[in-house]
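In this view, the complex is presented without one of its protein chains, the others remaining in place.
Letters are used for the chains, namely A and B, taken in the order the chains are written, and counting of residues starts over at 1 for each.
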């Protein structure tokens, strides 16, 4: 019997199955520094202890997407090692902030399965949760992936497609304990704009592009212990679909989120991930740009210090965003165009 | 009204204006590890707590240039986002050492303005200061940059060119509290040479070259939250002046400083930056070399443990330094030759 893990195939995902993912991970200042060096994020609370303490937090929490990636990375060996495509996210709620010294573990539950008509692949829906050492949820989200069957002749399971929420509602948000944004210092944060300054339908071109090198996306992806081979093995990938290593889509999310600082500099906390799609692949040498639209605004029940903005952020490659590009028309993965379409809630001072 | 920062233009710099820069930054062990992995520095006090404690310091302080870059990075969004050239430095004094856990913020004052004859650009002189969470100066220096005008027809301001010091004097140095180099262990530091062993006019070829990759200079520059676009956006830069991303000049300073270890291994503390020019641009793939000349020697008032050396360090690209090259003769930015000419004071045990 082989001792080598080859990941789960479509047949291995039975409805209701719980997967307790391996490799607990204590995160540290080292992770935060690397994340900064790879993304150029500038949201003030994540890299200034005094700024965070002024908000009632014990110290600077990790960037929310770094927390997401660490939790996500653990699911890869069990969920998506044999995935052909990471199809989407929905219903993601960010829980307690993650701090240096915390330890993340992840579990997933299979919430839907649907074999494809070709009998070679199927779609698996999971709800994954990353928790800290106290069992508190750090992030909890659904995603669905297309996974290869091990045996094409295996009978199809009964199709169960879960009803996924269109969006997270404000009452589902987890506000960090002690958080009080009434003392939030916008000047120090680098942006004068707060909740009241944004209007629904407003679009923002975040300007500056970021070119990605192979070493950069690979270092990010290894940091999260995401072991999907398509990101790392050029010897195999040179004969693969694209002839190239593919950049982990999460790295694109991180770059796009970091870019939104320019225009949304006080949107300091991601509260929820309503949905998201990796519209196209990115490769080393691509330059990422992003633009955003304010989809909705909501006050937070009982709070005068904070409001919530629902934002759609679109990331492109090798195409600037002054025209707010919506969609890639080409099917050539190397053409410029949209690579990410993300719908999420942020907290922002009022 | 756009919410996107596009940086200041020449007209925005009025004499005496104070700019309080955004993005406070708590520095950590993670920054120090990344700095080492990107520069290969070997000065003993910066990466050994026992060595630093033996000198009377509480623990290993950050490399002085890392402290400089973090403070400098904050000034970029306000000072040099629209800069065409970073023209020079003068009168820089390094203050209290920076330690993991400290938080840096920066301010700048406009100390000079001079519109150029073409009415399209002008020179802005600023004095910038980075302070820690106690308001103590970490580094304080002048620099001048050439900045684009927003409106070429705007009237020229009155020209004010500040009198900048040729050099910092020894009495202006800030010696770290508690520093006592009488117990300094040269053998452990890796060099037998102290203050008395150097002679004015002595030249040292530091040998070993360091080739720079795109990922490396971009990671360094992002770590400092320096957001000047020329370092990151290949999609735009491929049509720019050089067809390439330009390496942040500060990364060249760091590499050159790290190289001086071989020959100046006990010059453990930069006390002051008398002046410096980025003589030419560097690009990924370039290999940096450095040589130094001892410009002056000074005892420190009332101290027998330490002296000061005034050093000129010249860095070249793609040209070794056995001939102590002074100047790049070509105007082709891709030709080998001098890229940096730096004049600074270091502290060294007697």
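The rule is short, and it goes like this: a residue touches a chain if its C-beta (ideal position, glycine included) is under 8 Å from a C-beta of that chain, and two chains touch if they have at least 3 such contacts.
Nothing here was measured: the structure is a model prediction, and the numbers come from that model.
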Discussion item. If I consider the whole complex, including the chain that's not displayed, which of B:60, B:79 or B:252 touches that chain?
Written reply: B:60
Worksheet item: Taking the entire complex into account, which one of B:22, B:189, B:253 or B:346 touches the absent chain?
Response: B:189
Worksheet item: With respect to the chain omitted from the figure, which of A:233, A:322 or A:335 is a touching residue?
Response: A:233
Practice prompt. Kindly state which of the options B:8, B:26 or B:39 is in contact with the chain not pictured.
Written response: B:39
Worksheet item: Touching the missing chain, which residues of chain B?
Response: 28-34, 36-40, 42, 44, 47-51, 60, 187-191, 193, 197, 204-211, 213-216, 219, 262-265, 285, 287, 289, 318, 320
Item to complete: Over the whole complex, note the residues of chain A touching the chain we left out.
Response: 2-6, 20, 22-26, 28-31, 33-34, 77, 100-101, 103, 105, 133, 213-215, 218-220, 222-223, 225, 227, 229, 232-236, 245
